[in-house]
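Excluded from the complex is one protein chain; the other protein chains are retained at their positions.
Right, chain A next:
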Amino acid sequence: MITRRALLANGAKVAVGTVYGGTLVGFLTGCGSSDDADTPIVEVLPGGLMVVNPMLCVGCRRCEIACSWSHGKSAVSPSTSRIKVAKNLNFGPHGVQANYEDQRGEQGDSTIVPSTCRQCDVCMTVCPQQAISVNEETGAREVNDDLCVGCGYCADKCPQQVITIDKTTRKSLKCDLCQGNPNCAQVCPTGAIKFYTWEEAVAEVELHEKYLELV
C-alpha cells in the first residue's frame, strides 16, 4: 500500500523538468517505464504533473483551438498553437512512409501522437537574446516578447518541434503552461492531455489501488 504521505514525499524528490515515458500510476508507483514516444508522457512541474496519453487522443484538436484562444488575439491556427496535433495527425511522428498503413496516425493504425512542449531547457539554452527564462511558479520556459527578435533558433532546435515564429509579429510562440492551468488540458474531451496537481495525482493512485484490490 502506498500512503499519501509516502507518495507526496516521493513526488517531491523527483526533479522538476523530469519527463517520464509511461503512465501516471507507473510514474508514481515506480512500476514500468518506456522511452517509446507513443506511450503516455508524464512531465514533472512545480505545481503537479502533466500527462499526455496518445491512446486517449481522438484527434479533435480542441487543444490547439484552446491554445489559440488563450494567447493574444483570438485567431485560431494550428501554426500559432503551442501544442501540435496536426503535425502527426494523418501519418504519425515519422511522416509519410511507404508502409504508412503500419505507422501511427489516421492513415496508419489511428493512434494520434500529440506533440507537446516538455519544458526542457533547449530553447532557453540556444536563445541568443536570453529571451527565454523559467517561471519558477509554473516551471514553464517562457518567452519575453520584449527580448525576442524572432531569429527562430528556438524553433529550429526544439526537440518536439512545437515552437513557431509568428509570421506577423515575428515573435516566438511557445507553451507557457497558461500560468499553471493549461487550457489545452481543460478542453480535452477524453483526458488525453491532463494536468494533475499533486493532490489529484495521489487520488488517482489511490483509485488505482482500489481497482487492483477488486481484480
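Points to keep in mind about this one:
The rule is simple: a contact is a pair of C-beta atoms (placed from the backbone, for glycine too) under 8 Å apart; a residue touches a chain by one contact, two chains touch by 3 or more; residues count from 1.
What we mean here is this: contacts and distances are computed from a predicted model.
Of the candidates "Aspartyl/glutamyl-tRNA(Asn/Gln) amidotransferase subunit B", "ABC transport system ATP-binding protein", "Aldehyde ferredoxin oxidoreductase" or "Sugar ABC transporter permease", the chain left out of this view carries the UniProt protein name "Aldehyde ferredoxin oxidoreductase". Among the residues A:Leu89, A:Cys123 or A:Ala140, only A:Leu89 touches the chain that is left out of the figure. The chain not shown here touches chain A at positions 38, 55-56, 58-62, 65-66, 68-70, 73-80, 86-91, 95-96, 100-102, 106-111, 167, 183, 186-191, 194.
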